[in-house]
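My structure is below; once you've seen it, I'll send some questions.
Every protein chain of the complex appears in place save one, which is left out.
Now for chain A:
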Amino acid sequence: MKTHPAKRVEITIEEIMETRLTTALLKADVTGFTVLPVKGGSGRSGHWTRAGQVGRAGGMVSVVCIVRPDRLDTLLEAAFAVVEPHIGVVSVTDCEVLRAERF
């Protein structure tokens, strides 16, 4: 089956910043993304878990976008303006997609 090269960008960011990030992505014409909940983890700020939490301050979400390689810089510039001072991780990986016209 024919596949096409694409870039998969995963942004793990504080839950409180989710709307700001997705709004920035939409403004940059990145209209396709998936928001996933994150149960817990460990990093520079120590170990954490969402179990039993009622506030949004201690939580993280993962925003996953798959874009054409030529759209990568636009996406990263839009995302970085939002996430730069905040706790989180931004990673980019190569991937293959089946229906290129959708990205």
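Some observations on this one:
FYI, a contact is a pair of C-beta atoms (placed from the backbone, for glycine too) under 8 Å apart; a residue touches a chain by one contact, two chains touch by 3 or more; residues count from 1.
To be clear about the criterion, contacts and distances are computed from a predicted model.
Candidate names were "Lauroyl acyltransferase", "BMP family ABC transporter substrate-binding protein", "Sodium-dependent bicarbonate transport family permease" or "GMC family oxidoreductase", and the UniProt protein name of the unshown chain is "Sodium-dependent bicarbonate transport family permease".
Hidden from this view is one chain, which touches chain A at 14, 16-17, 19-20, 45-58, 85-87.
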